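A single protein chain has been removed from this complex, and every other one stays in its place.
Going in written order, the chains are labelled A and B, and every chain counts its residues from 1.
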Amino acid sequence: MGESADVSAVAVPAMPEAAERHDLLSWLTTTDHKRIGILYLLTSLAYFGVSGILSLMMRTQLARPNNTFLDAHQYAQLFTLHGTAMIFLFVAPFAFGLANFLIPLQIGAADMAFPRLNATSYWLFLFGGLVVFLGAATNEGAAASGWTAYPPLSEIRVSTGLGQDLWIVGVFLVSVATIVTSINFVTTVFIFRAPGMTMWRIPIFTWEMVATSLLVFMAFPSLAATLLLLFVDRHMGGHAFDPAYGGSPVLWDHLFWFFGHPEVYVMILPYFGVISEIVPVFSRKPIFGYTGLVLAAFAIAGLSMGVWAHHMFTTGVVNNPFFAFVSFLIAVPTGVKFFNWIATMWRGSISFETPMLFAIGFLLNFLIGGITGVMLASPPIDYQAHDSYFVVAHFHYVLGGGSLFAIFAALFFWWPKMFGVKLDETLGKWCFGLLFVGFNVTFLPMHFMGVMGMPRRVFTYDAGGPLPTLNLIATFGSYIMFAGVALYVVNAIVSARTRIPVGSDPWSANSLEWWTSSPPPEHNFESLPPIRSERPVYDARVARA
Amino acid sequence: MTVGLRLFLSSAGFGIAIALAYWFTSREIVGTFMLGVMAFGLSFVAGYMIVAEREADLIGDEKNATIQSGAGELVGTYTVTSPLPLGSAVAVTCIGLGIVVSPVIAVLGILAVLAFGALFVIQSR
Partner (left out) sequence: MASNWLMFLAVAACVGVIVLGLILFPLVRWRRRKGDAEPPQFANNYPLEIAWTVIPLVMVGGLFVATYRAEARVDAVSDHPAAIVAVEAYRWGWTFAYRGGPTVGGASNGPASLGVAQGMPELVLPLGETTRIELWAADVDHGFWIPDFLFKRDAIPGQTTAFDLSPTKLGTFEGRCSAFCGLQHESMLFRVRVVTPGAFVAWEKART
């Protein structure tokens, strides 16, 4: 700051183009990253809704021991679809949708590097998810071997139905979509930054998406290949996982988790980025430790490639200490991020609008999830906790308490930018309250359920002891969560009806997307401010004052 | 050296290091192979970036660039709408479904993919 005296914005010459259409056909043929982003968000939220209903059904079954609401086969399909949908069809695609919308805006570009490929990814994601769920309509039902599909359980002689094959095809399509999208992200960020937007000035969210994309490149090809192997085993006489012919189920474990562990970081890094965007705005301070946050993101990404067999500690055939060591190490850059966010709030001026409430909820929940994660990195602890409700509690805390809360934070924060209207604050605060209370009431008891010996993926449990009470509490919490989500839907409908318009910068924010109108024009920017730091909109606001 | 190149170079270095560390501590072939493939892939990208363009000369990388300096002649227009993405995705999905459900659908899918692929190439000229 303080170089050239020209701090006035410079108009971008208007491109010759037709007026923006809003009919169905224009949405079906769009290549505009903003529309594609919104399609991703709405589709992933729809999958979230379906998967959420599945989880409510599971919790209803588990409310009492020996319940007859669902039978074993139905329950197995539900937890398979729930896990698959939440992971492949909601948490990750929501992040990609958000990134699709935001990245070009945050770096001052007019669109992604490959717009048609971008749209193709979205449709592949939509169809892949539909193919997975199509299994439920077949004779023998949907896939029922868990989202992890371990052979021999997922092999043809045990999982005889079409559902497992449809699961393989659907997840494969989603993998392809994910890889292609990540190529788009990295290319766009590397090549299409506006003048002055050096890599060290891009917002943290964009950096996190670069790290996420790198993870996708390293991890998803393994998934795609592993799915093909399973298909070959099932239908083409393959025996990769069949010990009778020299194969091994452990091979699947290695190959799947080589993808599976980076996948969970794909599901959290973007949301670390979301928190890094929101906390500074509502603390009225710059993000603390920008460089540290970037380095931590890549440290997490790199290390996450080396921890996969901590999902295999109880097999007895992997080098437990190696994986324990690297898993412990990952806690360090994650902690660095936490301290950076705390330092951002430190001596700030903090207000509690809904996005900030969800961000704070994220910090509190992810703290618990992160701590149980460090515990699980210890093999002796894992010997008790693996495949129990303790693990279920852990990953729901980081994905539900973490990613889901960041998702709601992102929705409330960027909704005005996307749709030009604000979500109602009062409804938003109630939504947060219900979700925060409901979430913790649901998942906190699960730590104890696990340590007391309740395994996961069971449709009933011991009638004696504290398990019935704990399960009932968890089910009650899940209904509270449902109310919170329902309130969000109400909020969205209300805001669409009342349509209180917002300007370009309703939150007094920092990054470039807040410069342009809400919603942005088709080509994103009518003008651009000078870019001299990672907060160009803040700088311009200060210069105007 | 651009930030992007440095990113891929250090990632490749890390990949090689962890693959070696894993092999010498565990002597386990599957994990070593996967880490090795990862390291190779990252090295490939880094190598390509070195060969193709060591300095990318991007306007975005100039710290003191003004917005005006990014102005230039019209380099092309974005196609804001196109039927190819939806069509290609339907075609690819048909291939997948067809492999599982019915070969006829798979064959139709392959033909459609070839057709859409050709259209993609033609449109990109």
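The working rule: a contact is a pair of C-beta atoms (placed from the backbone, for glycine too) under 8 Å apart; a residue touches a chain by one contact, two chains touch by 3 or more.
For clarity, every value in this text was computed on a predicted model and none was experimentally measured.
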Taking the complete complex into account, tell me which visible chains touch the one left out.
A
Contact partner of the left-out chain, one of A:54, A:255, A:336 or A:434
A:336
Write down which of A:25, A:53, A:232 or A:364 is the residue touching the left-out chain.
A:364
Among listed residues A:460, A:504 or A:517, the absent chain is touched only by A:460
Tell me which residue among A:138, A:187 or A:314 touches the hidden chain in the full complex.
A:314
In subunit A, positions touching the absent partner:
65-66, 72-73, 76, 145-146, 150-153, 158, 243-244, 247-250, 283-290, 292, 314-317, 320-321, 324-325, 328-329, 331-332, 335-336, 338-340, 342-343, 345-352, 360, 363-364, 367-368, 371-372, 374-375, 377-381, 383-384, 386-388, 451-453, 455-464
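Keep this in mind: only the chains that are shown with their structure count from here on.
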Whole-Å distance, subunit A centre to subunit B centre, using C-alpha means?
21
Subunit B contacts subunit A in the complex at 2-4, 7, 10-11, 14-15, 18, 21-22, 25-26, 28, 30-31, 34-35, 38, 41-42, 56, 58-71, 77-86, 88-90, 92-93, 96-97, 99-101, 120
In their complex, what parts of subunit A are in touch with subunit B?
3-4, 6, 9-10, 12-13, 15-17, 26, 28-32, 107-108, 110-111, 115-120, 122-124, 126-128, 131, 162, 165-166, 168-170, 172-173, 176, 186, 190-200, 210, 214, 217-218, 222, 231, 251, 254-255, 258, 298, 302, 305-306, 308-309, 318-319, 321-322, 522-523, 528-532
